[in-house]
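Here the structure comes first, spelled out in structure tokens, and everything after it is commentary.
Note that this complex is displayed minus one protein chain, with the remaining chains in position.
Showing chain A:
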Amino acid sequence: MERVPILKIGDILLVSIQVDMSDQTALQLQEDLAERIVATGCHGVIIDITALDIVDSFVGRMLSTIASISKVLDAETVVVGMRPAVAITLVELGLSLNGIRTALNVERGMELIAAAHADEHEELDDEPDAETASS
């Protein structure tokens, strides 16, 4: 069975799916990612599907599950690089990709994660002392 590599770039885990995954490979990726999120303490996961020429209901469900798992583990997931033909097919198939954030490319995905992370910290540091200290 093939395994999809997971790269760590700063505070983000990057998964670029380059193979036509069997269902087993997809399930393995789900497990590997959960472990890496906890092991690294990363706050963001980017899944690049530029190379995927189809996303069927199984892979769609895997993407939703990964988003939910990472949420529970305090990480934000962004799926990037979906091809137009894949998007059209997904909608017709009836898959809604619940809870998944998407971006057009890896760069925008990283911005999205940075913004989401900054928002959270702003909320946490929202005390008068912290505000004067930072200004």
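Assume a contact is a pair of C-beta atoms (placed from the backbone, for glycine too) under 8 Å apart; a residue touches a chain by one contact, two chains touch by 3 or more; residues count from 1.
Basically, contacts and distances are computed from a predicted model.
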Undepicted complex member, UniProt protein name, chosen from "Anti-sigma regulatory factor", "Probable glycine dehydrogenase (decarboxylating) subunit 1", "Sulfate adenylyltransferase subunit 2" or "Glutamyl-tRNA(Gln) amidotransferase subunit A": "Anti-sigma regulatory factor"
Listed residues A:Val4, A:Ala34 or A:Val86, member touching the removed chain: A:Val86
Hidden partner interface residues of chain A, rising order: 20-24, 53-58, 60-61, 83-86, 88-89, 92-95
